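Supplied in C-alpha cells, the structure appears directly below.
Complex shown without one protein chain; remaining protein chains in place.
For subunit A:
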Amino acid sequence: MSSLSISTELPLKKETTEQVNKTVVYDTKNLNLWYGNNHALKNINLPMYKNEVTAIIGPSGCGKSTYIKTLNRMVELVQNVRISGEILYREKNIFDKEFRVEELRTRVGMVFQKPNPFPKTIFDNIAYGPRIHGIKDKKILKEIVEKSLRGAAIWEEVKDRLHENAYGLSGGQQQRLCIARCLAVEPDVILMDEPTSALDPKSTLKVEELIQELKENYSIIIVTHNMQQAARISDKTAFFLNGEVIEYDDTDIIFSTPSDKRTEDYITGRFG
C-alpha cells in the first residue's frame, strides 16, 4: 500500500543486473498485427516480469488495447485480424496449436475498461469462473467467493448482499467485483485495460491500492491514460506510439529521464 509514496523524481536506479534474475512471464517477439489493412502493431518486442506492474501508455489509437487483447488472444474475436510473430507466455508460444486458448485465458485474467459483471448475483458472478472449470462443491465455492472478494477489497461492502444482483453495485464496486471475478480462477497474470477510466477518484484510489497489493501474488499489465497513475503504481512502463513501442524501461526512468524525445513530449503533455 505504499503506492502513493513512490516518487517519480527518483534518480536513475541500478537496474539491468537486477533484471537478469527476474522471471519473465510474457515475452513478445517481433509481433505484428493488422486489422484488415491497418497495421496496428508494428514489430513489438517486450519482456514482462513476474510480480511487477507493467504500465502501457500512449496516445489514443496507438494500439494499447490491441496489444493487451493480443496477450490473451481476445483480439482474435475481431474479424479480419492477422498476426505474425510470437508471444511467449512462460516460454510457451500462445499461438501454438497445442496451447488451448481457454487454458491461456484461465491463467491470464482480464479486467475491462467498463465494468462488465454478469447479470447475476454477486455470488454467482464470482463463482462463474470456478464453476465452468468444474468446481461444484458449495463449500469450496463459498470459500473461493469470500477469498476473491477479500482479495479485491470489496468483501466488507458486499458480504451481506451476496445474493443480490451485481448491477445494484456502484461503478467502482462493480469494477472491483470484476477484479474479484478474475481472481476467483487464480490467474497468474492480470491484464487491465484502463480499469479506472470509468471510476470516480475515490474508487480509482481503491483500485490503485488494490493493484499494489495484488502485485505480491500476480503479475499485472495495465493500460492507462493517466500519467500519474502509471507513475504511482507501475514498475515498468512501455510507451506506445502509432503501433510501435517507442520506449520501455523502469517507470522511474521513463518519468524522469526518458531517452526518446517523443516519450518526454508525451508524458509532459505536449501531445497525445
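Note that in this section a contact is a pair of C-beta atoms (placed from the backbone, for glycine too) under 8 Å apart; a residue touches a chain by one contact, two chains touch by 3 or more; residues count from 1.
We adopt the following convention: contacts and distances are computed from a predicted model.
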Chain excluded from display, named as in UniProt, from "Glutamate mutase subunit E", "PP2C family protein-serine/threonine phosphatase", "Phosphate transport system permease protein" or "Carbon-monoxide dehydrogenase small subunit": "Phosphate transport system permease protein"
Hidden-chain contact residue, picked from the options A:Asn116, A:Ser170, A:Asn217 or A:Thr257: A:Asn116
Contact with the hidden chain (one of A:Arg82, A:His133 or A:Arg270): A:His133
Hidden partner chain, touching residue among A:Leu33, A:Met74 or A:Ile267: A:Met74
For subunit A, the residues touching the chain missing from this view: 72, 74, 77, 79, 102-107, 109-110, 112, 114, 116-120, 128-129, 131-133, 165, 167, 178, 181-182, 185
